[in-house]
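Our next item is subunit A:
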Amino acid sequence: MALSEQTIPQKMVRPSRWRRIWERVSILFVSKTAMIGLVIVLFWVLVAILAPLLTPFSPTEQDYEAQNQGPSAKHFLGTDSLGRDIWSRLIYGARVVLVVLPVSENFWLPGGTALWGVVLGLLVGSTLGLMGGYLGGWVDEVVMRLLDAMMSFPVILLYMIIIAAVGASATNVVLAIAIVGTPGIARLVRSLALDIRTRDYIRAAEIRGENSLYIMFVEILPNARGPIIIDAMLRVGYAIFAMGTLGFLGLGLPPPSPDWGSMVAKGRQFILAGSPWAALWPSVAIASLVVGLNLFADGLREESLRYQ
Partner candidate 1 sequence: MFVKDYMTRHPVMIEPKMSIIEVEGIMAETKVRHLPVVGAGKRLVGLITRERMRIPPTELGSLNVWEISRFLSNLTVEDVMIKCKDVITVESNVTLEDAAKIMVENKIGCLPVLEGEVVLGIITEIDMLLQLSTLLGGEATGVRVTVRVPDKIGEFAKVTGAIASQGWGIYASGGVPAPKHPGYWDMVVKVRNVPKGDLVAVLEQIEGQEVIDAREC
Partner candidate 2 sequence: MTMKQIQSPVLRVENLAISYETRYGDVEAVRDVSFDIQRATTFGVVGESGCGKSTVAFGIVDFLGSNGKIVGGSIKFQARELVGRTQKELRTLRGDQIAMVYQDPMQALNPSVTIGDQLAEVLTVHRDAPKAEAWQKSIDMLERVYMPDASNVMERYAHQISGGQQQRVVIAMALLNNPALLIMDEPTTALDVTVEAVVLDLIEDLKRDFDTAILYITHNLGVVARVCNYVGVMYAGELVEKGPIEAIFDDPQHPYTQGLMRCVPKLGTTKESSLLYPIRGRVPAPKDRPKGACIFAPRCDYATERCRTEAPLLREIKNGHGARCFYSEQIDPRAWRPPQGLVPELAAVTEEADREPILKIKSLRTYYEQESRSVLSLVGMGEKLYVKAVDGVSIEVPRGKTLGVVGESGCGKSTLAKTIIGLEAPTAGQAEFLGFDITVPVSKRDLALIQELQMVFQNPDSTMNPSYTVGHQIGRPLRRFKTVPSGQVRSEVMRLLNAVRLDGSYYKRLPRQLSGGEKQRVGIARAFASRPDLVLCDEPVSALDVSVQAAVLNLLLEMQQQSGITMLFIAHDLSVVRFFSDYVAVMYLGHIFEAGPAEAIYAPPYHPYTEALLSAVPIPDPKAEQKHIRLEGTVPSALHPPSGCPFHTRCPRRGMLPDGGQICEQEVPPWRHNTEGHRIFCHIPLEDLRQMEPVVTVGQG
């Protein structure tokens, strides 16, 4: 199929860095879905960052006189069975998930467990996927079988096994999320690599005698980043959901850490007794964050497809 000489007129020069960033960001504003999602996610991130400013209570402060209360002027979302303010527990709980990763007593990293877990999964998964997709042959067979093995475990079961084996701490949760996420990411990257490696610019690189590592990470990976980023965002959502489940099952972060899942677990008993608040609000929080991330990812995917 013949291509024509239609091109953008000469006067367009590569725009400045800020302009480029703005152009990328403005895609978000075109998609309503993405915007709604972004608003929800940003809400939680901001709330988590500014947590100390947003509540007079500490998440662990117990008040035996105010147990299981509904929303009131003082406790804006109510209290749980030990009299702790639910709102405070929610926003501090968001911190660990989204904003801060406590690696050890004195050392923490910005980003939160969900994010770090997905990032780690991305690193490992992309590498495996690139190797399998580009190198092919027996490397691909080995990688695929490894992934098959990992994927054959039901996700929650895998989480449970890992946490049960190594204990429940923030870093271990990160590890678990990474392990669980790796096969999916690897498969995605592998199929992208399989497609991209047929392109002529990869041939051109091979003809230059570039080695495989260069080709995989410099030539192939940047062209796969679109779908990978969108997938990663979805995975953050899955991770949060998984953490909620783990917490519910008692495998979350140890008490008194304000883990949303365990909040639901503990609050469960009081639903029928007339105080659903302790279980309700954390559930709403989990749902909203996951939905927000999904909307954001969907919106981006729609826009990037349309843009093409």
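We adopt the following convention: a residue touches a chain if its C-beta (ideal position, glycine included) is under 8 Å from a C-beta of that chain, and two chains touch if they have at least 3 such contacts; residues count from 1.
In picking the candidates, the idea was that all candidates are chains of the complex that A comes from, given by their letters.
Bear in mind the structure is a predicted one, so any value in this text is a computation, not a measurement.
J.: Name the candidate, out of 1 or 2, that touches subunit A somewhere in the complex.
T.: Candidate touching the shown chain: 2.
J.: Help me check something: in the complex, which residues belonging to subunit A touch candidate 2?
T.: For subunit A paired with candidate 2, touching residues are 1-10, 12-14, 199-201, 203-204, 206-210, 219, 222-223.
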